[in-house]
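The complex appears here minus one protein chain, its other protein chains still in place.
When the chains are written out, they are named A, B and C in that same order, and each has its own residue count from 1.
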Amino acid sequence: MSLPDYGRAFTLWRDAAPDWQAYTHHAFVAGLGDGSLPREAFLHYLRQDYVFLIHFARAWALAAVKADTLAEMQAASATLHALTQTEMPLHIRICGEAGISHEALQGTREADANLAYTRYVLEAGYSGDFLDLLAALAPCVLGYGEIGARLAGSGGPYADWTDTYGGSDYQQLCHDVGALIDTALVQRLGADWPSLPRAKTLAARFATATRLEAAFWDMGLRPDSAV
Amino acid sequence: MSLPDYGRAFTLWRDAAPDWQAYTHHAFVAGLGDGSLPREAFLHYLRQDYVFLIHFARAWALAAVKADTLAEMQAASATLHALTQTEMPLHIRICGEAGISHEALQGTREADANLAYTRYVLEAGYSGDFLDLLAALAPCVLGYGEIGARLAGSGGPYADWTDTYGGSDYQQLCHDVGALIDTALVQRLGADWPSLPRAKTLAARFATATRLEAAFWDMGLRPDSAV
Amino acid sequence: MSLPDYGRAFTLWRDAAPDWQAYTHHAFVAGLGDGSLPREAFLHYLRQDYVFLIHFARAWALAAVKADTLAEMQAASATLHALTQTEMPLHIRICGEAGISHEALQGTREADANLAYTRYVLEAGYSGDFLDLLAALAPCVLGYGEIGARLAGSGGPYADWTDTYGGSDYQQLCHDVGALIDTALVQRLGADWPSLPRAKTLAARFATATRLEAAFWDMGLRPDSAV
Partner (left out) sequence: MSLPDYGRAFTLWRDAAPDWQAYTHHAFVAGLGDGSLPREAFLHYLRQDYVFLIHFARAWALAAVKADTLAEMQAASATLHALTQTEMPLHIRICGEAGISHEALQGTREADANLAYTRYVLEAGYSGDFLDLLAALAPCVLGYGEIGARLAGSGGPYADWTDTYGGSDYQQLCHDVGALIDTALVQRLGADWPSLPRAKTLAARFATATRLEAAFWDMGLRPDSAV
């Protein structure tokens, strides 16, 4: 099965990230696909993901602050809006159905691996510019898309998860974000941007964020450990 | 006619801001109310306001980044969404009807008074916290509400403007923003926050932003001058 | 007399900034050179410059935060150190000799033109990256160098000022800052950076900051006006 094509920058960055396979083919991911993931690990992940989503939404808000064009601002703002008004309430509902109350969610102690990833992304955005921020956000948005595209239709206890990220809505979002990144790069750095030193820095941001995503899955598999 | 009540912090800050009358009873504002404002000045204002709205939206996005609670993030995100998806397209349409093309809008040279105000707000937000940012944003949001409440129903060539800001939707927004500020203050500083040194800093932020709003109206009255 | 050469980026940006002459040949500057500047205006400028220096130092601190290399961090840190430990105490002493007490200095009401410039620079730095910040800082650092190089040795009541900025220490600083900018550009964007779209954005930042410097001199000539 061929990989989805989310654009030029993503393809370059993915191919240069040493931990891309470790992230997208992680044991946690395999367990989502074949249903072998212990439910306890999934619930642990759901709780951590709630904390993650808050900081992820903050990072998209920062992208709106750092946008250069109205189109970039509208794209970042729409993602933020979807996250805060739709995905987070949905996440709270799903957790509720799984027996995790909103109070329990809010009381979740943020795991170090969770904190490491989100603060890395936010700091990259604060210290760098719009491109640095998107390069750090991309592994999450687009990696989930690639995983979802591969696992969609596998069925099993985690079919909701795999079909959400493999579904056409999320896949369209991935294509849109990929295009947002490609356009932003060309508008700032020109069509030959991959030949610039800046390209190495951006690829390194993507690679580090990818490594931290893999560490997030590691954490997901350790529901009992000190987080 | 009594002033609208947008909450405790707003009332304290307004009463302590030396330029509040200069801002809310500015000649530009009076001209909007009695219809005497030259159309050329209004068109000049509309163009500058387009540039202003972009940075104003960025400031609300920054509020979402700096929020401490999900409720704060959702409030800031909703305002950002309304600005980018509704108000800015509306503004572009209104300008179009007034003969200002979207290209002309995008080519507007930002007046110094415009730049001074928006960068002051954004820098206050970046360097301070959520409270600093809201104190700097409040004179714009709530001052327009107070002006609108006073001028609504005056009719004349600027009735659209006065009725928008005096209308129930915008007035509700003002009450919501006032409550957001009051709640944020108490959650961070406790009910007696006005007695803390921090209260002086926040009032000073509000007062400076108010002064810069008055200077924005001054600029509005000088459509021909070097901006 | 030929202009000093502070490097490639500076030369390109200066030549593209419409207000460079208005800034560097402003009536305030001419008055410093020929001694015709009213003393009252100079004292007004000194007071505003105290407030300016605080935010200017903060901007150099932000450059240290946003540096990509240890060499960049050390350069920014050294400038910050010189500003806070040497220039600001010196400024306070000079003002004292001119009859402005430290208390009076601290009580200076920041003029709008002062605020506009410094917040523009800081916001450029926060929202953009190291290059955006340096492009916004450059007109101040290097413009004073160019003015000083031209006016040094004119004598008169403002000889201290002109000889400081025209002196070898400050001229060396200008060459160092110019080299810092040139190196930072090449390290990020490659040797052909002037051909990239990014070059336009950076030149625009320089041009806007130049315009705000000219407005700062305008303000300097109005010691009696509402600031």
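Structural remarks
One rule holds for everything that comes next: contacts are C-beta pairs under 8 Å (C-beta built on N, C-alpha and C of every residue); 3 or more make two chains touch, one makes a residue touch a chain.
Given the structure is predicted, the values throughout are model-derived calculations rather than measurements.
Hidden chain, full complex: it touches shown chains A, B, C. Considering A:Thr11, A:Thr69, A:Gln85 or A:Ser127, the position touching the chain not shown turns out to be A:Ser127 (whole complex). From the options C:Leu12, C:Ala27, C:Ala78 or C:Ala179, the residue with contact to the chain not on display is C:Ala78. Chain A residues in contact with the hidden partner, per the touch definition given at the top, are 58, 112-113, 115-116, 119-120, 122-123, 126-127, 208, 211-212, 215.
Interface residues of chain B facing the missing partner chain: 65-66, 68, 126-129, 132, 186-190, 195-198, 201. Seen from chain C, the chain kept out of the figure touches residues 54, 57-59, 61-62, 64-65, 67, 70, 73-74, 76-78, 80-81, 84-85, 88, 122.
Note that in this section only the chains that are shown with their structure count from here on.
Taking the mean of each chain's C-alpha atoms, the chain closest to the overall C-alpha centroid is B. With each centre defined as the average position of its C-alpha atoms, the distance from chain B to chain C rounds to 31 Å. With each centre defined as the average position of its C-alpha atoms, the distance from chain A to chain B rounds to 35 Å. Touching two or more other chains at once are residues 65 of chain A.
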